[in-house]
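Heads up, one of the protein chains got dropped from this complex, but the rest are sitting where they should.
Then we have chain A:
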Amino acid sequence: MECQECHQRPATVHLTQVVNGQKSEIHVCEKCAKENGYMNYGEENFTLNDLLSGLFHSEGPSPLKGNTPHSYAQKPKLKCENCNLTYEEFARVGKFGCAECYKTFDDRLDPILRRVHSGNTRHDGKLPKREGGNLHLKREIEEHKTNLRQLIEQEEFEEAAKVRDKIRSLEDQLSKGEDGDG
């Protein structure tokens, strides 16, 4: 089997990746595995810079990538309004300055996170108890909706109706909660 990245060397690294619940098989050579972040080493002393420096530049603003002149002109100045960290500084140090940085740099984070976390870009773990109140509800609604689609496909309409009512009542709860906050 040949490496699916370079199509030159034989694939010696075989991985199953789970990205946002989707499984996919990856067959690459060792070199490509390292370059694409499928194999990482070290823990606390992990040098993100080495891993990311190339990436930041290639994913950075580039007129060749089809950006309009307008958006290109804005991008180099991307800066977190809360802590004043610029995207360039983030790229150099490999560390965020504050929670807001995540929002400010959001457009550019997916490739970085994908590389560091084996293709993943979205959180799928614990929600904070207090702060995550609404998020718990939202996640529950999402789960019911998935369930609902399955039930409809299987033509189990009676059960589906129950789930639909459950979703409605949860959505009511959610909108009340949000009104309460505001």
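To be clear about the criterion, contacts are C-beta pairs under 8 Å (C-beta built on N, C-alpha and C of every residue); 3 or more make two chains touch, one makes a residue touch a chain; residues count from 1.
We adopt the following convention: contacts and distances are computed from a predicted model.
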{"item": "Hidden chain of the complex, named as in its UniProt record, picked from \"Cysteine desulfurase\", \"ABC transporter permease subunit\", \"Protein-arginine kinase\" or \"2-oxoglutarate ferredoxin oxidoreductase subunit alpha\"", "value": "\"Protein-arginine kinase\""}
{"item": "Residue of A:A11, A:C32 or A:L85 in touch with the missing chain, whole complex considered", "value": "A:L85"}
{"item": "Residue ranges of chain A at the interface with the undisplayed chain", "value": "13-15, 18-20, 38-44, 46, 48, 82-83, 85, 93-99, 102-103, 109, 112-113, 116-132, 135, 138"}
